[in-house]
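All protein chains of the complex are present and in place, except for one that has been dropped.
Per-chain residue numbering starts at 1, and chain names A, B, C and D are given in the order in which the chains are listed.
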Amino acid sequence: MQVNEYKPLIVAFCCNWCSYAGADLAGNNRLAYPADVKIIRVPCSCRVNPMFILRAFQRGADGVIICGCHPGDCHYTSGNYYTRRRMAALFSMLDFLGIERARTRVEWVSAAEGAKFAATMNDFAEKVAALGENKRLEDLRCKK
Amino acid sequence: MLKCSLDKLQALFAKIAENAKLYLPIDNSDGTASYGEWSEGTAWSNALNTTKSPKDFFFPQTEDLMKFKTEGKNIEVIDVRRECEDFVIFGVRACDVKSFDILDRVFLTEPRDSYYAMKRAHGIIVSVACQKPAETCFCGTFGIDATEPAGDVTAWKSEDALYLRANTEKGSALLDKLADLLEEGSDEAVTAQKEKTKKILDKLPLKELTTDAFGGGKTKELFDDPAWDALSATCLGCGTCTFVCPTCQCYDIKDFNTGNGVVRYRCWDSCMYSEFTRMAHGNNRLTQKERFRQRFMHKLVYFPENNDGMFSCVGCGRCLAKCPISMNIVKVMKKIGGNKGE
Amino acid sequence: MQKITREQLLEKACALLASGEVSCVLGWGAGEFGYDVTPTVFKTAEELKEGFVFGDFCGVNFSKYLVSKTQKLEGKILVFLKPCDTYSFNQLLTEHRFDREKVYAVGIPCEGMADIAKVKAIAGEGIVSIEAKGEKLLVTTLYEDAPVEIDAKDVLAERCVNCKSKKHVAYDELLGEEGDVLDSARFDEVARLEAMTPDERFAFWQNELSKCIRCNACRDACPACTCEKCVFDNPNSGVENKSPANSFEEKMFHIIRAFHVAGRCTDCGECSRVCPQNIPLHLLNRKFIKDINEFYGEYQAGAEVGARAPLVNYTTEDLEPGEVFDRRGENA
Amino acid sequence: MQRVGVFVCWCGSNIAGTVDVQAVSEALKNEPGVVYSANYQYMCSQAGQEMIKAAVKEHRLTGIVVCSCSPRMHEATFRKTAAAAGLNPYMVEIANIREQCSWVHKDMMTGTEKAIILGKAAIAKVNLNAPLTPGESPVTKRALVIGGGIAGIQTALDIADAGFPVDIVEKQPTIGGKMAQLDKTFPTLDCAACILTPKMVDVAQNEKIRIFSYSEVTDVHGFVGNFDVKIKKKARYVKEDICTGCGACVEKCPMKKVPNEFNLGMDNRHAIYIPFAQAVPKVATIDPNACNMLKNGKCGVCAKVCAAGAIDYKQKDEIIEEKYGAIVVATGFNPISMDKFDEFAYSQSKDVITSLEFERLTNAAGPSAGKLLRPSDGKHPHTIVFVQCVGSRCAACAEKGKEYCSKICCMYTAKHAMLTRDKYPDTEVYVFYIDARTPGKNFDEFYRRAVEEYGVKYIKGMVGKVVPEGDKLKVQASDLIANKQLHIDADLVVLAAAIEPDKSARPLATMLTASMDTNDFFTEAHPKLRPVESPTAGVFLSGACQGPKDIPETVSQAGAAASKVIGLLAKDKLTGNPCVASSNELMCNGCSTCERVCPYGAITYIDKEFRMPDRTTKIRRVAVVNPAVCQGCGACTVACPSGAMDLNGFKNSQIMAEVDAICK
Partner (left out) sequence: MENNKYLREEILRMSGVNTSKCMKCGKCSATCPAYDEMEYHPHQFVGMVEMGDIEPLLKSESLYKCLSCFACVERCPRGVEPAKVVEAVRLVAVRRQGANRMTANDVPETIEEDTPQQLLVSAFRKYTK
């Protein structure tokens, strides 16, 4: 019997000004990345509440990535600096609880970095796929 | 009276576990005990009581009631009730056994709660008499004899043997299955054991606590007692007392949207919470004082009023041990009503 | 150092009540067995003389009560603050949670409070009364003929063994001598967990958090959790939940709670003290504190009023979230 | 419940090539709230838009989901369409099925599946959308310029030129700033006073401009278009409107030994003084710390000699309250203190001076009337050593120097060296440099001229120490190219001190809630694209307060800031972005956490009375977001522990609904 190839579900939060535009640029340049990466547009990476990340895992995501402007380039001047601290603390805590490090990531992608966006998503999807399904932060009720 | 030598205890457990799941108090690493499923080698805890009461077996903290699924404009309702298997709860103390009577009053009178009833029908309770009551114990206040617990089977533990007596048909059936490991025993050891325990029960610091001031019909007298203010002044409004209480039975029903359908479940709720029984018009009890009063008035006045004088406290002492601010029913009983100044 | 006595506190409280400086006293009320002390609002000298106690079981952090009590009670409130409580006191002031003018804070030195579980482990069950005698505790039980003598040092609560400071950072008046900020080993246990493999850590927390009964005692006792409405109680927050239906919800609650108090938690240890299931919740908070110290420089919440907490601050040179792990190295 | 219409765009074959648009619109038909679903070749075309408008009418739609290209492309288009159909424009959501789906996936099945999920997410979001209306606020047509140096002057002139009233607040008794103290300006070597003072006069004569000299801003409230500012006009004990600036009082004042700050303390002034001849306003000021009359009530000479009767010893500080639509910060810079640089013997010898002091020494109006004489003995120096980068690019110790390059020193040092050699060809001039940085029009040519035509000895290396010995300064330095240690007996050592923002900038930034970097330079809204705006709306930056700058740069930035101000003041009303944060006051703790992360100072606190459930009332501090100032980043929403703060258009519930839909 053939086993279905496991494909991780990835939620990508992208800031409107840099990373979402970077994702658009990846599209313009037809740079492929896995279809299991789904993007949610937020005004700024600092809009991403840890609750959203946990929610995604609860609902079946296998990896969550947050993309924002490069430090210093934030449209709102300081949003991504807060993101950087919040996520450093949060990811460290998830690691402390024994949740795999490779399931979460923060990446800075500018509006000009379509190639970086695609490469990042390919790499992230690969790393998450290597971990297999998210078992440590899953909610069985939400499984099909 | 039947008897099983203590060195055959594990064999006894194994025998029980052949036919039904067996749950018993197990020691935790932090000095507390909690109910867990027996598997080979699992030791029975000596602890007086578990932190969480065994009400979980019949009325778990969360319990799925049903599921819905929407497909287009149609709703499909899925019954999640399943016939459950027999199970044995071993080592239940007198107070906790009594708590089941109280829960039965709530869940088994019409309209019967089918979820509770199902589990209750399949649960076999093996109680065990207390030998080392704690300072927080006051089951005597509610007429419970710690040395003579009810249940399907009652057990007494002596130096070398466990004495067993079936009280119900379910109990007899259980003991019949264990016949190979049991022998006839005399009452003497048990009587001696009881006498010894009674001496300690007589020394308990809360021995004098009475329910004289409480019971049905006392609402008017006690409701506006000025002492409620001071008693409730520092209550945090957490649910610790209700969640460790063997008799608290309030629950909330909630829907959880899984994305693939909705699970309707119930979970324990606490009258100490500000959201408790919130309705369209808002909350009934607006201050912590009113919520605090509700909990104790319910246990000591309203419940007996509706249940032939049965108090809905069994004196297990869990809330005395666990309340973060050490406020509890005993302090309430001493300040409210006739016990004042005692 | 001279230990502070009940009589000293009583005298102070009665004097302040008599002078009209304060209208009530937030203090410790006597219990049934010597260890079950209840925080109590005393309004008269008579009430104080009858019910006020002070001893080795007065661990309650009163700071949080000030949020509601300064709103509800008329006049000034006298509150006794141990060194660790003063940090919470300051943090609440930083967050404008109560009116400083309505509080008269008396700092009292603290040699550490006892953990009743540790007392029981030594003296056994059935404790009827506990009496302090110098550095010793005399424990009378149902099962021992003579009182059991215990060294108070041997039964210190974990948070007191690893006390971070004997210095009061806020008070109107200080009784006794001022202490110092201490070098404590409070992060050792966090470091021990960090050194485990992820699988071991997962197993550890899975086991601990599975005990959670969501009684909310940790939240309701926490001086940092003073939200008018907690997100977990708010049907519109999207994370409202009343009971841990499964292991995800257990983790969710504790992760979010720890995150919400990160940078604001003063490490007073109330969460672990009140947990009926003995879950070492303080380790989650300490993990955040340790990380913040390591990533962004030492920070003690509540050390000064008005300080900007690390998670609402930044520098342009902060480390990247990915570097957190590079720095710690791959363990396992 | 929303009535949602779904419109799937083919975008020719751009989308339809890899996404089965028919299947997508079919699949989305059954989603909750959807009452209409269609697809069309080009949704953004006239016909496509008409189709949407018709559907809104026919199906009484309350929300629209367009599955099409990126919202960055056509969100505005479809919002207009919705508005034209009578819907609130913010009831539109876009599912990006082109850039983020059809263009990155090759397989039809994959593309279709993903497009359906993205569509579901957009539907889930739009179901929770609420109509949003951008707020409007009026604009006070008056600008405030803080700082009266060349930056402030140019900004004020340009704004006034466009017809808007401008006030300049200057803390010194005169405007003019640092430029007034300079002698010549690089690279053209025209005299600073010759080009600056006419501008100062223009300011004085311009009817649209008011000058508050000897004044400070003490309080700022409000927001873009509506600032309420308090200005403290310090008592100068001279009635400004009466004083003619004749100078009789100055001449007669017996208190003559007050160090003259305009000449950096290298000579003295009187207790009553006019900083320099071309001061604007040309009005005398009494230094209260030096005046005998003010200190002891004895003297009163100036009052006696003043024919106009302008002296008023009883004058008090005055607070002026004014409303402004825009604020320009032009607080400028200062050289850093040389106290920590013991190795250069600055505090040991009068003959070790800073470059600004050198400017005064060579200035005709300076202490030596323009003759280059040693401050110690008034002799002509024959060997002069210039040291660059004193305190600049200094990463070793934050208390000592600055990590950044001060940018102007290379050029003014070349100027000083060149002018010295020009006027006094017998002087040996050494310049010790680490790098000579001369990017700028005609800058490098200027520096090369100093070397090639004027014979200034540029030595790559740093001075290690300066030791005064007799009337000489023993200079020990490195010549890195010759690999030698040099020992020079110098007569004068000139230190190119790093420059730092004026000390008044930090408290001002706090008042303005404008952000600053670690060096106390104001931060610009975007380093490349919005260089003259502060992140705080309505606050603009001009000159060296934003970073080290020379005069040409300062003037061009001043003009840019002015044009931004004019653009703002030209509007009668400001329309905000409706996707702003708002606080639910019932849940707000008033803890100030959100205030701390807000980059715009959009959050303030009020004490509000609440009726409690138990019918008592309680006054609580709660946050209020000013929608005119908030830019909608959402930093506050995550900082808020109680979840009281939410962001319109990107509410917690909306984002979580998207997450749910995607993960389903």
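Heads up, the rule we're going with is that contacts are C-beta pairs under 8 Å (C-beta built on N, C-alpha and C of every residue); 3 or more make two chains touch, one makes a residue touch a chain.
Treat the numbers as computed from the prediction; the structure is a model and nothing was measured.
K.L.:
What are the shown chains that the omitted chain is in contact with?
P.N.:
D
K.L.:
Touching the absent chain in the whole complex: find that residue among D:23, D:132, D:394 or D:451.
P.N.:
Answer from the full complex: D:394 touches the omitted chain.
K.L.:
For the chain that's not shown, point to the residue among D:304, D:423 or D:465 touching it.
P.N.:
D:465
K.L.:
Which of D:47, D:480 or D:619 sits in contact with the chain that's absent?
P.N.:
D:480
K.L.:
Can you list where subunit D touches the absent chain?
P.N.:
With respect to the unshown chain, the touching residues of subunit D are 343, 389, 391, 393-397, 401, 434-435, 460-465, 476-480, 483, 485-486.
One rule holds for everything that comes next: only the chains that are shown with their structure count from here on.
K.L.:
Quick check: more C-beta contact pairs at A-B or at B-C?
P.N.:
B-C
K.L.:
For subunit D, what residues touch not just one other chain but two or more?
P.N.:
In subunit D, the residues touching two or more other chains are 597, 639, 652, 656, 660, 663-664.
K.L.:
Mind pulling the subunit C residues that touch 2 or more other chains?
P.N.:
Residues 231, 237-238, 245, 311-313, 315-316.
K.L.:
By the document's touch definition, which label belongs to this structure's chain graph: line, ring, star, complete, or other?
P.N.:
complete
K.L.:
Mind listing the subunit D positions that touch subunit B in their complex?
P.N.:
These residues of subunit D touch subunit B: 30, 32, 612-615, 660, 663-664.
K.L.:
With touch defined as at the start, can you tell me which subunit B residues reach subunit A in the complex?
P.N.:
The contact residues of subunit B facing subunit A are 256, 258-260, 263.
K.L.:
What part of subunit A is in contact with subunit B in the complex they form?
P.N.:
My answer: residues 59-60, 139, 141-142, 144.
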